[in-house]
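With one protein chain withheld, the remaining protein chains of the complex are depicted in position.
Entry: chain A
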Amino acid sequence: MIRKRRTRILIKGSSDVPAKLAQEIQDSYEVKKIEESNNGLVMIKAREKAKQSLFYLGEVLVTECKVMINGFLGIGMVQGHQPELAHNLAVIDAAYNASLAETDAWKKVLLIEENRINKENQTFMNKVLKTKVNFDTMNV
């Protein structure tokens, strides 16, 4: 599964999922810490719609962690102060980068979690859509 999709699932979904997957790797491989979870900033680059130009919207607090497994680096990056999640994300990233056998079985787990996230999102959207206006023109 591509990184963009899997990191979205791992961050938007339950934190139990990355915790379980990272533990699976840590039980079987040596995980070398390259950079402990630490805070930093990500500057957001945005495109405005009036002139289609780029500008900086502001910064976001993030937690970042780096680990290495079998010589392959993994990075965990997440919004806010979430040191444990950043570490777990880094381990999972390194596992994918190292093409560890365990990752083959993870696709199913991630798809189930993605399905749950999508269902939650649909419920949320259906609630928001109750505030949609149905205009009726008055005959006066």
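Rule of thumb we're sticking to: a residue touches a chain if its C-beta (ideal position, glycine included) is under 8 Å from a C-beta of that chain, and two chains touch if they have at least 3 such contacts; residues count from 1.
Throughout what follows, contacts and distances are computed from a predicted model.
Asker: UniProt name of the unshown chain, from "TIGR02186 family protein", "Pyruvate synthase subunit PorB", "MFS transporter" or "Carbon-phosphorus lyase complex subunit PhnI"?
Answerer: Options "TIGR02186 family protein", "Pyruvate synthase subunit PorB", "MFS transporter" or "Carbon-phosphorus lyase complex subunit PhnI" considered; the missing chain's recorded name is "Carbon-phosphorus lyase complex subunit PhnI".
Asker: Return the single residue from A:Ser14, A:Ser28, A:Ser99 or A:Thr123 that touches the missing chain.
Answerer: Considering the complete complex, A:Thr123 is the one touching the chain left out.
Asker: What residue numbers in chain A mark contact with the hidden partner chain?
Answerer: 2-5, 7-8, 11-12, 39-62, 64, 73, 75, 77-81, 121, 123, 125-133, 135
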